[in-house]
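My questions all concern the structure below.
A single protein chain has been removed from this complex, and every other one stays in its place.
A, B and C are the chain letters, set down in written order, and residue numbers restart from 1 in every chain.
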Amino acid sequence: MASLSLVDISKLSPKFQKLYPILKDFVENDCIPNEEVFEAQIGTGEDRWSSYPPIIEELKKKARSLGLWNLFLGRDYSEGAGLTNLEYSLMAEEMGRSIHLAPEACNCSAPDTGNMEVFAKYGSPAQKKKWLEPLLDGKIRSAFAMTEKNVASSDATNIETNIRRVGNDYVINGHKWWISGAGDPRCKVFLVMGKTDASNKDAHKQQSIVIVPAGAPGVHVVRAMTVFGYDDAPEGHCEIIFKDVKVPLENIVLGEGRGFEVIQGRLGPGRIHHCMRSIGVCERVLDFMLARVTDPSRKTFGRLIAQHGTTVATIAQSRIEVDQARFLVLNAADKIDKFKAKGAMKEIGMAKVVAARLICQIIDRVIQAHGAAISQDFPLARLYATARTLRFADGPDEVHIQQIGKIELRRAGESTERIAKHKRRQEEELKKWGLPVSREPKVKFAASAKL
Amino acid sequence: MASLSLVDISKLSPKFQKLYPILKDFVENDCIPNEEVFEAQIGTGEDRWSSYPPIIEELKKKARSLGLWNLFLGRDYSEGAGLTNLEYSLMAEEMGRSIHLAPEACNCSAPDTGNMEVFAKYGSPAQKKKWLEPLLDGKIRSAFAMTEKNVASSDATNIETNIRRVGNDYVINGHKWWISGAGDPRCKVFLVMGKTDASNKDAHKQQSIVIVPAGAPGVHVVRAMTVFGYDDAPEGHCEIIFKDVKVPLENIVLGEGRGFEVIQGRLGPGRIHHCMRSIGVCERVLDFMLARVTDPSRKTFGRLIAQHGTTVATIAQSRIEVDQARFLVLNAADKIDKFKAKGAMKEIGMAKVVAARLICQIIDRVIQAHGAAISQDFPLARLYATARTLRFADGPDEVHIQQIGKIELRRAGESTERIAKHKRRQEEELKKWGLPVSREPKVKFAASAKL
Amino acid sequence: MASLSLVDISKLSPKFQKLYPILKDFVENDCIPNEEVFEAQIGTGEDRWSSYPPIIEELKKKARSLGLWNLFLGRDYSEGAGLTNLEYSLMAEEMGRSIHLAPEACNCSAPDTGNMEVFAKYGSPAQKKKWLEPLLDGKIRSAFAMTEKNVASSDATNIETNIRRVGNDYVINGHKWWISGAGDPRCKVFLVMGKTDASNKDAHKQQSIVIVPAGAPGVHVVRAMTVFGYDDAPEGHCEIIFKDVKVPLENIVLGEGRGFEVIQGRLGPGRIHHCMRSIGVCERVLDFMLARVTDPSRKTFGRLIAQHGTTVATIAQSRIEVDQARFLVLNAADKIDKFKAKGAMKEIGMAKVVAARLICQIIDRVIQAHGAAISQDFPLARLYATARTLRFADGPDEVHIQQIGKIELRRAGESTERIAKHKRRQEEELKKWGLPVSREPKVKFAASAKL
Partner (left out) sequence: MASLSLVDISKLSPKFQKLYPILKDFVENDCIPNEEVFEAQIGTGEDRWSSYPPIIEELKKKARSLGLWNLFLGRDYSEGAGLTNLEYSLMAEEMGRSIHLAPEACNCSAPDTGNMEVFAKYGSPAQKKKWLEPLLDGKIRSAFAMTEKNVASSDATNIETNIRRVGNDYVINGHKWWISGAGDPRCKVFLVMGKTDASNKDAHKQQSIVIVPAGAPGVHVVRAMTVFGYDDAPEGHCEIIFKDVKVPLENIVLGEGRGFEVIQGRLGPGRIHHCMRSIGVCERVLDFMLARVTDPSRKTFGRLIAQHGTTVATIAQSRIEVDQARFLVLNAADKIDKFKAKGAMKEIGMAKVVAARLICQIIDRVIQAHGAAISQDFPLARLYATARTLRFADGPDEVHIQQIGKIELRRAGESTERIAKHKRRQEEELKKWGLPVSREPKVKFAASAKL
């Protein structure tokens, strides 16, 4: 179990203090016990993408009645719960324990959270009215259409969907995929990223975000991508062709050429949410591990699995890694609270990389500790599939690592100066003590010429 | 540079707020610039173990005048600076930046700190008068004689030095080694661990700690052990034979059979100090790395070393690991503040394992990034030697890892119960929704017998 | 591409020389191009477990006509192709490039290969007639029923299926799972492991293997286990209940109590086959990586992915690991040729552990290098699922690691003696040169008592 001494929960806001135990109880006693119901209620065949498990609406109702609603929207938004990012992060960990139910039950699930933040932050009053309100109300869902099939989308300047202005409309043509949530029958709106100004010399000014209603003529949801064999119905990660899709000019978000601004604003806190949910998943599956390795019916070679030294070491290592990751994420959350996402770029990147790797590794270890827990009898394989996407989602590890390193390198000048100053001061001190600046012993080497 | 958003320095005590910048300045402008002076002043030949670099006394004078004295002794001790463990940890990191000078300059160096804690916590008034006062005053130094040459001392129950009561004396016979600080001419006292009751069935009641004055008849300091070729003069890590050494009965600490109690009390915060100094070392050497890889005179293959992607990744990875480790250590420190060392065993162990591995790895990377910075021209090799001892000092990694895992396993019962409860609740929910408890599709397999 | 200088293919047998290029061509031009056909021909719904892709029989016909048939059966068997294990290993790597088709097309796929070896090695003439002949002929398939649902089967002494002798029959009761191949409509026979003598004091004498025809009364194939969401139809990894299944006494293999002997004989070479197929998979997916990272349409940040230093490093690291693993496996194969499986236990274990970890890691890296190649558009996710099972199949990594370490520790006595001898000789030499045996400088330490 995590040790959170450094984050003193008793000093957080009264609202958090009140809601946190309620959420824990809700996850423990309402969400987790209904995971199997949820799985069973997902449609089969034709119904797979046209229906939705009724349990989810029931849980939403309960969560809302408990005040566990839109917790992610922070103090900057009048619509929000008023929690800090740090506080919400602790909430997100708990939701992560039942990752396929709790976040949605609390109207705190991706990609809606990020999209709601976009609408709340950058939306016009009309856009808010039309899309933000029903989203906040849990009536509809949404998708963010960025990743494209034909370009390396980890470099977002490559995104090449064409958004052309024709009269009072934008005409959109592009080929997206991995658009999460687009398969959901309740998904009513897409935020689509594409180029309104492909020839702009500043590659970061070429892109814009436009709002496209689901079902608009020319929107073709081709199929759902599978992840290790799971289609994640009813949400899905869809391939979508936008062919001559027309939307009115007022559907632009923030303004032409400001797509990068929007995605930057959207991603920071969102990444932290993912991270904390990941940590929640880790804690959940570590429970499975502890229970399994101490199960008296599963001894090997005369001992509980927990009595093998390597198992103990694996458990210790896992506890260390999970706790370390949590601090990194909470620190990033806290820094967002203090300096906005822009001032916490390095911390967010670090949290993102660590949490995405961690969740994969921890689940993998728990699978291994069980012997063969990769079947339908355990939630582990499905969780691993979800986890594995996090190492690309919102940018692959490799891109973040380079960014973190480059931010860190910005202080190289300062390091160089400090060292130079130390050298100068050192010489002064050596001289003060009458010591030679260079201290090599005078040894005569045979290979040296005679002096 | 570390991001410490989560630990809000501005909310720490006024005393800390005042001293912290003073310490930083002292380390930066007094200690680091005198490291070469210190090295140059260590004696050679005969003088190596009989003299001490004068610079150190000068720095001590300055530190004391600045209020940077005995900072490690916390609120529980009237003699102390009154800092919390969390606050002192932040101080210890700064001292770690000049690890061979700053801790001693501030009278905060091992093993004295731990020994002073022992005297302060468990010492009789007479013991305090005789040993604690001059130690607190920086007049003498001390050593803790636990590790033995002939037994696996990582399991402290193996310690076999004999402490026999004869009349009004204890007579001590044993063979210790790796006794840090024992070579120092200023070292005036040993705390010696050994068995007063070897036949006690409780192996944790056999050991006691007695005070042995340096130079007592029968104390033979045999030699200084080297660490990767460094003898760490003038302190040294010495092999010592205790042969029929007599000390009066009042030299027992706390009481017979209470040796384990003493070492437990001694080790907790001490381990944290080591950890934070290690992190300070990491930050110092990362500065070297940043400066080196951006040095325009050291390009390879047409680019700055910092422009090679793998270098950037190494820097990012290092930043992540150092920041993670720091949080783990600070959290442990904070938990000690709240629950004493006993309530923070797992956290202390985790911090210890992580920090000891980290410092080795980071220095190693910095050495590698420089090309060949393992010579006398860089402090890195010497620092690595110091760092490498931390993976055994106060118990090897492997022992701590097993302890952490075992503490973590204590909650296995709780995990098992929680999962069982989830299963029961799940069945209820499935039934409530009219769903089968087991959901496998009815498939006919050819190999099945007809039913 | 691998460098196999050490294994001189030109010195292997004429038969190998002839067949090896034929196999390579067959895999390249017949198997790989039909992988999609195979996937498309797997049934859906009701047909999933009752039909079989027609392409496979066509490929079998072709393979047989080319002489690529039963290659795994070595020189010890009159029925076999006469290749050495080393030679077959090289063949198995090539088959691994199309792992879901080529091995079966050549009648070299698990679990049949191991089962055929059992029949060939331990079967009575009648057993051979009835089961080995059609298996060698590719007419039927088979399964090996060892792993059980309710015990930790990685310690095979835990297997608790009851095989009771009643009159002229054995009556079998047990609950197996993960029985690979049992879902296949062509699977006609099970080799079932269970206890005939549960009270035998030698836990390795309790188990026996009996032959159970598929469809025998009391055999209930419950369901197919999924692996990361894949059911591996039509073969499947099935849960099977044996309830009062009766088979005649002559269905025992080798004799009562000799189950361990049979599984030992079965596993050695079979593990090597898995390993080499795994390496074939690695080579196949590394091709995908090389192609992807040099794809000019997928540049990021102005460069080919292959121009990022970390990508280059990943590729180098992968090449190193794959080549290292291959040598380990080929060495184990060669040692089996020379000393039988029993004489190559350590080498087999090492190969097994390394190859199973390797295939997971390599596929994972290739997935990551692609960005998001975990969907149905790439074979990588399915391959990963297959790969991941190898870390438990035939015993989890952890068990093998302990066995390898224990075998290695057997030579500790020899090491100890050698070192003792060195010490004695060293003293002699030191004396011979008039040097002191112990060389510590005579230093006077202040803390030492005066002598």
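The definition used in the following text is that a contact is a pair of C-beta atoms (placed from the backbone, for glycine too) under 8 Å apart; a residue touches a chain by one contact, two chains touch by 3 or more.
Keep in mind it's a predicted model, so treat the numbers as computed, not measured.
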Chains on display which the left-out chain touches in the complete complex: A, B, C
Selected residue (touches chain absent from view) among A:L19, A:I32, A:A81 or A:V219: A:V219
From C:A203, C:V222, C:L290 or C:A449, residue that would touch the chain that is not displayed: C:L290
Option from B:K61, B:K139 or B:K299 whose C-beta touches the chain left out: B:K299
Among C:K61, C:R303 or C:R425, the residue in touch with the chain that has been omitted: C:R425
Option touching the unshown chain, where B:A385, B:I419, B:L435 or B:A449 are the choices: B:A385
Sole residue of C:A92, C:A156 or C:M350 that reaches the chain not shown, by the stated touch rule: C:M350
Contact set of chain B toward the excluded chain (per top definition): 147, 150-155, 158, 178, 225-230, 237, 297-301, 305, 308, 310-311, 367-368, 371-372, 374-377, 381-382, 384-385, 388-389, 391-392, 396-399, 401-402
Contacts of chain C with the absent chain, listed as residue ranges: 1, 3-7, 28-29, 32-37, 39-41, 55, 286-288, 290-291, 293-295, 306, 309, 311-317, 319-320, 323-325, 327-328, 330-332, 334-335, 338-339, 344, 346-347, 350, 353-354, 398, 401-406, 408-409, 411-413, 415-416, 418-419, 422, 425-426, 428-430, 433, 435-436, 439
Absent chain, residues of chain A that touch it: 48-50, 143, 182-188, 190, 214-224, 236, 238, 240, 308-311, 313, 440-441, 443-450
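Note that only the chains that are shown with their structure count from here on.
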Chain A: positions in contact with at least two other chains: 311, 398, 401-402
